[in-house]
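I'd like to ask you about the structure that follows.
Removed: one protein chain of the complex. Kept in place: all other protein chains.
All chains are identified by letter, namely A and B, in their written order; residue positions are counted from 1 within each chain.
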Amino acid sequence: MDTLPLTLLDALSLAMLLFLLSAGLSITFGLMRVLNMAHASFYLLGGYIGLAVWSRTANFGLALLAAAASMALGGGLLYGVFLARFSKEDEMPQVLLTFGMLLIAAEAAMIVWGGNVMRLPPPALLQGPAELGAVTYPRYRLFVIAAGLAMAVALSLLIGRTRLGAMVRAGVDDTETAQTIGLNMPRLFLLVFGLGSLVAGLAGALGAPYLGVYPGLDFDVLLLAFAVIIVGGAGSVEGAFVASLLVALADTLTKTYVPALSYFSIYVPMALILAFRPRGLLGRAA
Amino acid sequence: MTRPLAAAAAGLTLAALLPFAVPAYFVDILSRVLVFAMLAMGLNLLAGYAGLPSLGQAAFMATGAYTAALLIRKLEVGFAAASLAGVLLAAAVGAVFGLIALRARGATFLLITLALAQSVWAVAFTWRSLTRGDDGLGSIPRPELGWLPWPMADARAYYFLVLIVFLALLAAFAVLVRSPFGLALQGIRDNEQRMRSLGYNTWLYLYTAFIIAAGYAGVAGVLRAYLVGAVVPGWSQVDPSAEALLMVIMGGPGTVIGPLVGAAIIEPVAEMANLFTRHWPLVLGALYVVVILGAPEGIVGWLRRRLPARASRPAASERPSEGLAAAAPGEAI
Partner (left out) sequence: MKALSSFVVPMIVLLVACGGAAPASSPPAKPAPSSPGPAAKTAGGASAAAAGNPIKLGIMAEYTGPFGVNGVRIADTLEWLAQQDGNQLAGRPVRFLRTEDQAKVDVFQSEARRLIENEKVDLILGPINSGIASSAQKWMNDQPGVFVMWEIGTVQYYPGDNAVRSVATSWHHALPSIGQYYAEQGIKRAVTIGLDYAAGRDFVNGEMQKVLPAGGVQVVRQSWVPIGNADFGPVISQIPTGQDVLITGALWAADAGRFMQQATDFGLKNKVKLIAFPTAFANDDDDQAVLKAGEGMYVYNEMPPPDYPNPEYQKFVTAYRQKFGVNPGYATKAYLTYLQVKQAAEALKGDFSDRKKTIEALRAPLKTPFGDIKFDQCGNAIRSIFLKEIKAAGGVAQTSMVKDFPDASIPCPQPAEWKG
């Protein structure tokens, strides 16, 4: 049986999840120079909240919505209450503060939901395998691929074709000048931060049906998100997309054909990028 | 000038008397405080003086520890040689990692150090034939110093050995940060562009600091291996790196004894955390947040602001980033 199509589908579904996880981080990092370590917490909490809503309503769509909305709110609060006071130059305090938030969120989740691995069952329509001619592939993963592509298109249009997107791009290129021409940067920052957290929370809920939710999930995905940021460069949705594909492909191919090196699979693209193009493939922010 | 001397004398007396005033099991904790203080000291050079906080120092600690452990266990090398090899290899790995990490600055630099440290962990974890992976390398004896009447197996005797090494590293550190090299580092921390336009090869200064920090971490690793009698892959993970960074920023980045203060607080609290809460990570995270928001110049910095001393002390600014980005250069402590 030719398993290459399956391997490629695996890489694609992982890539979409990685993209949703890191797109928001790339934009906020590029725009605001805030490396929000707690971004992974939004992923984790999105999964838990989606699970909590589903267990009460048995409605998958509602669970996704709740995850996205609650994390948008959480992101807004995190930014407004804690991060807004720092200026763009204060990179390090923001990183360390959000690192503290990451630790707090992780432990708080453990306290509330316990240490077991939990599962968010997808709707019956998306359960089980789908027969695609020669290959059999899980329906839910196909859904993740579709959802990820849709979000990628939506985000790309948002950033590339709307007024809001133009403001974001201007802010990423040169915040000071953007401010002098009258753009309300603090409000923009808040909006963008909320949007990034929303997407991360959605990613967490989307991943919950097959990756599960459990303590330590945030640290597991944190490193993956960083790899995508470093490879793709900060401040670019397209960069995050391409990098997600590359990282997912490296990871999947390594696991399939050279499993002994699985622990190191993400370091190869990272090391290559750092050696030849430290800014990242499509990095924008100076 | 007598105030710092008096403080130093008091500190030394305390350090010498403490092992006799606490229960026996606590002496090992004191030794561990000193070990982590050394790790944090090296990190302080990078984070506090050069302005490059790193989450990868634990990787060098683990390198030093594993090297010494393997040489002693497998090749039956003597302690002096094994210890030296550990420190040198840690510095060598630092030299390699520094080339990669210093392609970036700021938060990206931090990410890269994190990723590099994780790769060291992955090596320690998977190279089972060398490191025994998750099972760790055990049965490491304490160094034998035949010319001393006390066996190093005794907790108190070993504590004094660690203390002597610590004081030596501390003295070297104090000299280093007051030297032209140290002052240049602080200039780079405050404004790398300006230093470059003045003709400094800023990359070289930062690279040197990176290697020195790795060396300090290597010393800490070697001493820790003897203290515990074992080395495990967990020593290279993000947790000890994160604790070391908190020790630096809580104790006082850009100060000489800040790391010791930070270690003296964090290490016993981390250990005894399970006595008053089951949720140590919550406390650790909260400490990060509280320190960053309220006391970014750390405890030593805060104390210095409140104790009247030399009249020429510059006034503290209100910017939250003060501690990490702009500790006043050339301070005495």
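The rule is simple: a residue touches a chain if its C-beta (ideal position, glycine included) is under 8 Å from a C-beta of that chain, and two chains touch if they have at least 3 such contacts.
Small disclaimer: the values here were computed from a predicted structure and weren't measured.
Trainee: Looking at B:61, B:152, B:213 or B:228, which residue reaches the missing chain?
Mentor: Of the candidates B:61, B:152, B:213 or B:228, B:228 is in touch with the missing chain.
Trainee: Just to verify: which one of A:13, A:98, A:197 or A:236 makes contact with the chain not shown?
Mentor: Answer from the full complex: A:13 touches the omitted chain.
Trainee: In the complete complex, the non-displayed chain touches which residues of chain B?
Mentor: Residues 23-26, 28-29, 32, 125-126, 128, 132-139, 224, 227-234, 250, 265, 268-276, 278-281, 283, 287, 290-291, 293-295, 299, 302-303, 318, 320 of chain B touch the chain absent from view.
Trainee: Give me the chain A residues in contact with the hidden chain, please.
Mentor: Residues 1, 3, 6-7, 9-10, 13-14, 107, 110, 114-121, 127-129, 136-141, 207, 209-212, 214-217, 219-221, 224, 251-252, 255-256, 259-260, 262-263 of chain A touch the chain that is not shown.
Here, only the chains that are shown with their structure count from here on.
Trainee: Once bound in the complex, which stretches of chain A touch chain B?
Mentor: Listed in rising order, the residues are 29, 33, 35, 82, 85-86, 89-93, 95-97, 99-108, 110-111, 219, 223, 226-227, 229-230, 234, 260, 263-264, 266-267, 270-271, 274-275, 278.
Trainee: Please output the residues of chain B touching chain A within their complex, sorted ascending.
Mentor: By the definition above, chain B touches chain A via 51, 53, 100, 103-104, 106-108, 110-112, 114-115, 118-119, 122, 125-126, 238, 242, 245, 249, 279, 281-282, 284-289, 292-293, 296, 319-321, 324-325.
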